[in-house]
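Missing here is one protein chain; the remaining ones are kept as they sit in the complex.
Chain naming follows the written order as A, B and C, and within any one chain the residues start at number 1.
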Amino acid sequence: MTVEVSSLKELVEQASGTSGSPDTQEYFVNMGPQHPSTHGVLRLVLKLDGERVLRCIPVLGYIHRSIEKISEHMNYMNCVHLTDRMDYLSSIMNNWAVAKAVEEAAGIEVNDRIRYIRTIFAELERIQSHQLWWGVLGMDLGAFTPFLYGIRDREVLNDVMEETIGARLTMNYVLPGGLMADIHPNFVNRVKEFIKYFRPKLDEYDDLLTNNVIIQERLRNVGVLSAQTAVQYGATGPVLRGSGVAFDLRKDHPYGVYDQVDFEVPVGTVGDSWDRYWVRVEEMRQSLRIVEQLLDNIPPGDFLVKKLNSKIKLPEGRYYSQLETARGILGVFITSDKKDEPYRLHYRSPNFNNLWCLEPMIKGDYIASLIGAMSSLDLVIPDIDR
Amino acid sequence: MDRETLQAAVCQLDSSIRPLEENADRAAVVVEAAALPAILRRLRDEPEFSFAQLLDHVAVDWIDRGQFELVYHLYSFKHKHFLFVSVFVPREDPRVPTVCRLYPVAEWQEREVYDLFGVLYEDHPDLRRLFLEDDWIGFPLRKDYQDDFMLDRPR
Amino acid sequence: MGIVTDKLPGALEKVPGGNVLVTRFDEIINWARANSLWPLTFGTSCCAIEMLMATGGPRHDMARFGAEVARPSPRQADLLILAGTIVKRMAPRLRTLYEQMAEPRYVIATGACTISGGPFIYHSYTTVRGADEIIPVDVYVPGCPPRPEQLFHGLLTLQKMIKEGETIREPGVRRKPVISALPEGVTMEDIQGEMKELLVKENVVDVHQAVDKLKWPSGTNDGS
Partner (left out) sequence: MNLISTPLLAQADPASAGAAPSMERVPTVSERAAEALQHGIWGAAFYIVIGLVAVLIVVSVLGLVMSYIERKVAGHFQCRLGPMRVGPHGILQSLADGIKLLFKEGIEPGHGDKVIFIGAPIFSITATILLLAIVPVAPGIQVVDMNVGVVYIAAVSGIGVMGILMGGWSSDNKWSLLGAMRAGAQMISYEISLTIAILVVVMFSGTLRVSEIIESQQQGWWIWRGHGVAIVAFCLYLIASTAELNRTPFDLPEGESELTGGYHTEYSGLRFSFFFLAEFANLFVFSALATTFFLGGWLPFHIGDYEGFNRVMDILPPVISPLFWFGIKCTALIFLLMWFRWTFPRLRMDQLMRLEWKVLLPFGFANLILAATVVLTGLYFFPTAT
C-alpha cells in the first residue's frame, strides 16, 4: 500500500477547484499568523462563501520551538523550566506535571505542605488564566473594556504570587521534590484579601459581559460541540465539560489535595460557546472555594523533601503523568533509559487536542462566530506547537 | 479494574496481544501493526473496556533496536482506566495503518508523529507535515537527525 | 551592540548645512514620531502577555506614552514589539510584516528569545537565534519575559533615540541598537563574568543549606 503525502498548497488547489453555484465564488483567506484574534500565531486557512466558513484548515508550526527535542538533551530539573514557556498561562501546573512525573518515577513522596501549596497555587493560577481569557473573549467579541478589567484583576493576583515566587509569568515554582521557595509569610493573608476583593468583581464580570444581551446572542447556539464529537476529537478541560461530560482529573483521578476539598465541577448542557463561557466563569468561583478551604490548613513542614540534584536519574521505563491545567489535561510522557536526561519527553498538550474541535464547531457559520467559538476554546498557541 | 487485571484482560482479547516487557506505570500491551485498528476498535466498542478517548499518541525512536515504538494512550470515561497500546515498527520502513477512522483526533496526532518521526500512516486522509514546512528535509525527532542549523550545547 | 545605561552614546550630530529652521522642523517631526508610537499587535508567545496585554492594562498603562493604539494592520503601525520566539517558519512572515510597515518603523526586541534565541538556542532545529538575523532591531529589552517596566524603559530609550537620531532628510540614519534596562555601572562584561562563574560552580545544591538560604527572614512559615 502506498502512502501519499500531500502539501498545503495541493490541498488548497484541490479544494478551490470545486466551486458552488455559478454566480458566487468561493475563496480562500488566510487568518493569521499575524491576526489580532488568533491569540498568537495560529494560522487558519479559511474557505469562505461570502462570510460563511466552508472549511477551516489550521496550519501550525509558527511557534514550533522543538521543546521536545531540546528536552532530550536536558536533565530533568532543567526540563521543568521549559514547560513554563509552553502554556505560559498555567505555568505552575505545567511545572507540576513534570515534577509529578519525575516524582512518581523516582519514587519520591512529597509531604503534605508541598501538596497543599501546590494545589493552592495551581488554583490561583487557574483563576488568573481564566481572568485573562475572560478579558480576551470580550475583546474578541468587540468589547475592549472587559479586557482591561480582566488584566486589572490579574495584576492584583499577580502581586500576591510574585511576592512568593518572584516572577510574573514564567513562574518555575514547582520542582521535582518540592518547591522553589517557601511561601511568603504574608501569603495567606494576602490571598484572603484577594478573595475578598475578587468575589464582588466576579459579579461585576457578570454585569459587564455575562448578562449582556449581545454577548448572549453572540455565544448562544454558536459553535455547538456535541459530547460525542468532543470525546472523539480529544477535547478535555472546560471544552469537554462545556459539552456536558463531567470529566475532571481533579475529581476523577485526584492528585495534590483535591481529594480533601469540596468543590463542584461545572458542566454545560448544550455544548455551545455559551456553555464553555459559563463553565469557565463558574470554575473561577469553584477555584476560589478550593483556595479558601485550603488556606487555613497549610500544615507545617519543609518545602523540599529530596535533595535537588540536576543529575537525577530515573529507572528505565515509561512514565506518564497528567493533571488538569486551566485548559484541559496536560500529559507528560517520559521514556527513561537510566540516564540523567530523558530518552524521550512528550507533552500531551490540551490545546493541541482542543484545537481540532474548531472545524466541526463552526462549519457553515459566519466568520464572526468563528472568532467567538475560537475564543471560547481558549487556545494558547505556543502550547499547541511546543 | 486495577492495572494488572486490565492488562491481563486486554491480553485475552486476542492472541496477538502481549504485555509490554519494559517497565511502565500503567497497563501496557504490545500489538502487531496490521492488527492495530481491529484491536483498537474492539477496545473502544466492547463495554468491558470502552476506551472512548485517544488521549495521546507518542512515538519513541529506539535507534539501538532499529524500531519505532508508537504508543497509543487510551482512556475510558466509563471505567476510568488508562491503557498504553504499543506498536513496534521497523525504522527502515515505518508503516502503520491509521486509526483516525476510530478516533478522529488521531488524524492530527498521527500527522504530528509523521512530521517529527516520518512514520507513514496507511490510508490516512490527509497526511501532511504539521509543524514544519512542507519542503522540510528529514524528521527532526529521530535520534540520528542531523542539521547544519542545530547547535550542540557546549559542555 | 553598545551598552547604554542612561545616556545614549554620542551627542546629537548637527547636520552640516542644515539651518536653524530646518533643524527645528526636524525636531518637531521627531518629537511627534517619538510620542506617537503605535505598536503592531504582534506577539508570538509568552512575552506577548507581558508586553502587549499587561503593559496595556490599567496597572502599567502604555497609553500614558501614547502607545496604546495597537494597530492590527502593519500599514498603520510604527512600532514592532517582537514578543516571543521567532522560529524558522515565522521568519519570512516576520520579514514580510516588517516590510509592510510604513516608514519610519521601529523595532523593539523583547525577551531573551528574540534577542538571542533564549532557552531554545541549543538542540533546537527551528528557533531563530535572534530576531536581528531577520530584521533590524532598534532596542533590545532583555528578560524572560521582561517586566512591563522594562518595556517602558525600552520604549523611553527608543523615544530618546528617535528624538536624537534619524531626521526627515536622512531617513534610515539611526543610532546603533542598544540594550535597554541595564543598571548604571553594570556592563555586559560583568554579567558575562558572573554567568560564567555560576556555570562553573558545581550543579549540586545541598538541600538543607538551600532551604536555610531561601527561608523568609521573618515569619513562622507555617502559613497561619
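By definition in this document, a contact is a pair of C-beta atoms (placed from the backbone, for glycine too) under 8 Å apart; a residue touches a chain by one contact, two chains touch by 3 or more.
The structure displayed is predicted, hence computed values, not measured ones.
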Chains in view touching the one left out: A, C
Residues in chain A touching the chain absent from view: 27, 29, 35-37, 51, 138-145, 148-149, 152, 208-209, 212, 214-215, 217-218, 366-369, 371
Residue ranges of chain C at the interface with the undisplayed chain: 28-29, 31-33, 35-36, 57-58, 61, 63-66, 68-69, 71-73, 75-76, 78, 100, 102-104, 168
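To be clear about the criterion, only the chains that are shown with their structure count from here on.
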Chain-level touch network, classified as line, ring, star, complete or other: complete
Distance between chain centroids, defined by C-alpha means - chain A, chain B (Å): 24
CA centroid of chain B to CA centroid of chain C, Å: 43
Set of chain A residues in contact with two or more other chains: 61, 64, 66, 69, 73
Sites on chain B at which at least two other chains make contact: 131-133, 140, 153
Complex contact set, residues of chain C against chain B: 88-89, 121-126, 129
Complex interface listing, chain B residues touching chain C: 131-133, 140, 145, 147, 149-153
Chain A - residues contacting chain C, complex: 33-36, 40-41, 61-67, 69-70, 72-73, 81-82, 84-85, 88-89, 113, 116-117, 132, 147-148, 151-152, 154-155, 168-170, 180-188, 295-296, 298-300, 302-304, 306-311, 381-382
